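For chain A:
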Amino acid sequence: MIMEHIQFIAPEISLLCFALLIVLLDLFITQKRVLPVLSVIGAIVAATFIIVIWNTPPVGLFDKMISIDPFGLFFKLLILAATVLVILASHNYVLKFNKFQGEYYALLMLSAVGLMLLVSAINLITIYVALELSSISLYALVSFLKDKKSSEAGLKYLILGGVASAILLYGMAFIFGLTGNTCLTCIAEYVRGMPFKDLQEVPALMIGLVLIIAGFGFKIASVPFQMWVPDVYEGAPTTITAYLSVASKAAGFGVIARVLMTVFGLPVWLHNDWAMIIAVLAAITMTVGNLVAIVQTNIKRLFGYSSIAQAGYMMVGLAAMGLTMGTKENVTGGLIFFLLSYTLTNLGAFIAIIAISNKINSDEIEDYNGMIKRSPLLALGLTICLISLAGLPPTAGLIAKIYIFSGAVNMGLAWLVVIAVINSVISAYYYFKIAKAMWLGTPVTEEKVDASWPEWLALAACVVGVLALGVVPGLFMNLTTAAVRIFGI
Partner candidate 1 sequence: MTLLDEFQLFLKTLGWPDWAYYSVPALTGIVIIVAAVLTIVIVFIWWERRLLGRFQIRLGPNRCGPEGIFQPIATAVKILLKEDIVPAKADKVVHFIAPIAVFVPVLMVFAVIPFDKAAILVDLNVGAIYIIAISSLSMLAIFMAAWASCNKYSLIAGLRAIAQMVSYELPVVMSLVGVAMMASSLSMVKIVEAQTLPFILLQPLGCLIFFLGSLAEMNRCPFDLLEADSEIVAGYHTEYSGMKFALFYLGEYGVAFVYAAVITTLFLSGWQGPFLPPVLWFLIKVFLVFTLILWMRATLPRLRVDQLMTFAWKFMLPMSLINLIVVAIEILLVPASLQWVMIVINFGLAAVLILLFSRMFTFGGGRVEV
Partner candidate 2 sequence: MPEITYSITFYLMAAIAVAAALGVIILRDVFRAALSLILLFMTVAGIYLLLHADFLAIVQILIYVGAISVLIIVAIMLTRDARQGQPLGKIKWVAGIVALALIGVIAWGVINTAFYLSSTPPLEETVKPLGNLLFGNPGYMLTSEIAAVLLLSAILGAIAVIREK
């Protein structure tokens, strides 16, 4: 009976085994270049397992601890893709860690295991433990550089993360106390059976809901739980910044969507309540993110605020998803599509930044002046990603925004979409500030900037993905609609 279950968590187990293998091999071998190869192989093996079990009907495993469904599997693939791309992008960067490259890769993979379990968890306890697994690995990774900024970033991330998970746990305790269950579907059943008509009649549910949103809000960096983002993004190793901004955020959205949709999806008054909370937070989040991003001069900080703003757009999709529950409409895949496009775009941008900063040892935007002359391809790749982030054709960003905003308008969130569009215009300003510096600025030196072949490979994959999503989005739409179909009624 256990064996039947284990085949479904084979992706996580194989990834874990490769992580352990890396730690062990690291002790014996001197040729550290084997380690990234192994970790990429591990991720590919895990992805293969996911594809093998892709078509199984949704099933809950280990006494309703985790579930195997298209939604979770999609996120797992996304996380694995992000992990592979980050590992490829780390090719030169890890040389800074000389003896500790094995730990770097192992922690990265352990954190990926945690995130993968997180997106498929359907029990509060599993959610919490998986969240901690990913977070603790990331705390260590953020402070991996061991310089002043990195240590400060690690400490900030650790303390704020600890507070956030305490808040989350407190919220879970309220929900458990009210319902006597930890499995999401059992809680949902209890909640649907409640004879109330308003959230104020069940204060514990209200407090639990707010605390859970706050706890996950930290993970997805929504205002007002975004304080950690700029410092951590700036101080962390750039590869880890990239990982944090995509994989961690995607998994955060995966789990918050699953919890809110499954547990608080019905009755109707309940999802109206939280969708409104999310919608208001979304408006504040994107406005704050975009306005503060304008004045940034450090590219990592700028991308930190940009990622806050992007989280705001995604929360628009989340709110729209919530409002569709209980109506005849199909749940829209806007959020998922946006996450896919955002992951590729942001990773692409970060890979270019990593390659450039490896050479010029600076993260200041003014040092990017005239990058087009020093490295035309890197500058071009970065520009395409910036265009996509700003949401302009012919890239993924445009389609994703249209998809997510049209879903929101359908659900009567027109006011929110207006704010979002205004925000997109604002964001174009600072994205093009970088592009302008690269294309029109005069370079400080004429020294060429080059990248290693894994970095080129990763960047090419991202750029091709961004363009493909922008030109032929139809191919991926089906995938995203299939992923969210489990939330239908």
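How were these candidates chosen? In short, all candidates are chains of the complex that A comes from, given by their letters.
To be clear about the criterion, a contact is a pair of C-beta atoms (placed from the backbone, for glycine too) under 8 Å apart; a residue touches a chain by one contact, two chains touch by 3 or more; residues count from 1.
All of these numbers come straight from a predicted model, not from anything done at the bench.
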Which candidate, 1 or 2, sits against chain A in this complex?
2
Note: in the complex, chain A contacts candidate 2 through residues 1-2, 5, 9, 16, 23, 61-63, 65-66, 99-100, 103-104, 106-107, 110-111, 113-114, 117, 123, 125-126, 129-130, 132-133, 136-137, 139-141, 143-144, 146, 154, 174, 177-180, 190, 202-207
